[in-house]
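For reference, the structure I am asking about is given below.
Note that one protein chain is taken out, while the other chains of the complex remain in position.
All chains are identified by letter, namely A and B, in their written order; residue positions are counted from 1 within each chain.
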Amino acid sequence: MASIIDIKGECALHVRNFDFTYKGATAPSLKKISMPIAKNSITALIGPSGCGKTTLLRSFNRMHDLYPGNKYEGEILFDGRNILDPKEDLIHLRTRIGMIFQKPTAFPMSIYDNVAYGLRLKGIKNKSELDGRVEKALQDAAIWKETQDRLKHDANGLSGGQQQRLCIARAIAVEPEVLLFDEPTSALDPISTQGIEKLVIELKEKVSIIIVTHNMQQAARVSDYTGFMYLGDLIELGYTEELFVTPKEKLTQEYITGKFG
Amino acid sequence: MSPVQKRIFINKLALIFSTLSAIIALAFLFWILGVLVMKGLSALNWNIFIYEGAPPGYEESGLKHALVGQLILVGMATGVGVPLGILAGTYLSEYGKNSKLANTIRDISDIMMSAPSIVIGAFVYAIVVLPMGHFSAWAGSIALGIIMIPIILRTTDDMLQLVPGTLREAAFALGAPKYKVILNVVYRGAKAGILTGVLLGVARVAGETAPLLFTSFNDNFFTTDLSQAMPSLTVTMFNYATSPYEDWQQLGWAAAFILSMFILGLNILGRLILLSTKKGK
Partner (left out) sequence: MIDKLFQNLTRISAFLILLIVAWIFVVLFNQSTEAMQTFGLDFLTKDEWAPNVDKFGAYAAIFGSVASTFLAMLLSIPIAIGVAIFLSEIAHPKIKGFFGVSVELLAAIPSVIYGMWGLFYFVPILRDLTGGMGIGLLAAGIVLAIMILPFMAAVTRDAMNTTPDILKESAYALGGTQWDVIKDVIIPYAKAGIIGSLILALGRAIGETMAVTFVMGNVHKVPTSILSPTTSIPVTLANEFTEADTSLYFSSLFGLALTLLIMSFVVIAVAKFYFLRKARRA
């Protein structure tokens, strides 16, 4: 039986009895997941590859809907509503729950236009408002200094680490309430990784963060809560410092001591 | 309308437009295909395979001459184009690799692949028909062969490059000379891909009309004499379709149907071969 702690503060999201089945699969890839996601904190999801951590992450902004035939069951509550409802307005949902991917995904346009993209989608056309919010986002993503004199340059000219910060700036520009990070440093060098980790910690003042990582040290360094998943089950969710020192489940212990995965 | 609603509206409009264009395109294409099948099937009968061409109005007229001529022309073109194409592709992939020369040859053959086929016909006319003094099956198959070489060359090159380098190294490590490595290991590894390339190449030249117009020309009678003009399905189709006689036009549709089925068959077969090897891995 899974061991899930209660969260004392406010929750950003609540997952209840959540099953996810990929198109054509006979068995669900996520089985009866129930967990709270604490507000203004960082929740890390760890586990061996194929455990379902990315699948769970991509359910929070309904990314799976891009590929027809996938099936959700159960509930994910956000702001009192079940976002798995087929009638959910996905465009609106995705502006409230942003996402950062495994690899930097700078769009083929200028640095400025990348950050302004989400704002323009929201309908903001006013030049000075755009300018202000782009600058603020770039500052919050700690990349303003490097980009302020070349905002009109192609974003693909930036280094990998810079591009990932740009993507973070792009995501926070629309002021989401939740940010999903899908192994955000897996394509980066150690120094860029350090920078991104620092940034993620700073961001939790404003947003609630869920981060999927294959790197246990990273989870230990940045997160407040850690969930350990295995074969589609959430085995344990606990305070990060407790989970890595005194895990309650045997499987968690085996995983963090390197017995498998 | 809020900006977001406006975006959703434009999105719907754009999706409707592109679905509509897909429907328009497919409607035209299926119209053509439908005409081909209806006309072709209704014109099809055993006489077509038994009798050769006859003047308009004759009961006993068929396409035997053109069918056999087509097979001879495409067969000879394949006999020339396939070995040359495979050897040249082998050079690019196994010897030339990424050298400047090899890349130039790749570029030139890419351009050749899309060059107007009627120009190839004019070229072969000048180098074969003029010196011989008359049209011939030789000239027709040389023209088709020239069109075929770049197609086979590029697929062979691509397919051989897909064979993992470690496989070659393993064979070299056993002390095999390079030609044996290529013949026994590399070709075997790329067998299905090369075969598919050959099938698609044959299908491509089988549908060519323009380069035959003034090389193999045409003939309304059965012949296997390679040094004389030779009928082909495509040119016969062209001549019959542009004639004012209804029975000839009918035969033209029959020829179009037979040829199209042959070409589609080769294409489908090629895809199946490629698909089955992908599944095998």
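We take it that a residue touches a chain if its C-beta (ideal position, glycine included) is under 8 Å from a C-beta of that chain, and two chains touch if they have at least 3 such contacts.
Since this is a predicted model, take the numbers as computed values, not measurements.
S.K.: Which of these touches the unseen chain: B:Leu36, B:Leu71 or B:Leu167?
M.R.: Residue touching the chain left out of view: B:Leu36.
S.K.: Of B:Thr19, B:Ser227 or B:Ser276, which one is in contact with the hidden chain?
M.R.: Looking across B:Thr19, B:Ser227 or B:Ser276, the contact with the absent chain belongs to B:Thr19.
S.K.: Specify the residue from the set B:Asn11, B:Thr224 or B:Ser276 that touches the hidden chain.
M.R.: Touches the omitted chain: B:Asn11.
S.K.: Using the touch definition from the top, which of A:Met99, A:Leu151 or A:Ile196 touches the missing chain?
M.R.: A:Met99
S.K.: Name, in rising order, the residues on subunit A that touch the hidden chain in the full complex.
M.R.: Touching the chain left out of view, subunit A contributes residues 61, 63, 66, 68-69, 91-92, 94-95, 98-99, 101-103, 105, 107-109, 117-118, 121-122, 167, 170-171, 174.
S.K.: Residues on subunit B that touch the omitted chain in the whole complex?
M.R.: Touch set of subunit B with respect to the missing chain: 4, 7-8, 10-11, 14-15, 17-22, 24-26, 28-29, 31-33, 35-36, 83-85, 87-88, 90-92, 94-96, 102, 104-105, 107-112, 114-123, 125-127, 146, 149-150, 153, 177-179, 182, 203-204, 206-210, 213-214, 217, 234, 237-238, 241-242, 249, 252-253, 256, 259-260, 263-264, 267-268, 271.
The working rule: only the chains that are shown with their structure count from here on.
S.K.: Measuring centre to centre with CA averages, how many angstrom lie between subunit A and subunit B?
M.R.: The separation of the two C-alpha centroids amounts to 51 Å.
S.K.: Once bound in the complex, which stretches of subunit B touch subunit A?
M.R.: It comes out as residues 2-4, 6-8.
S.K.: Could you please specify the touching residues of subunit A with respect to subunit B in the complex?
M.R.: 91-92, 121-123
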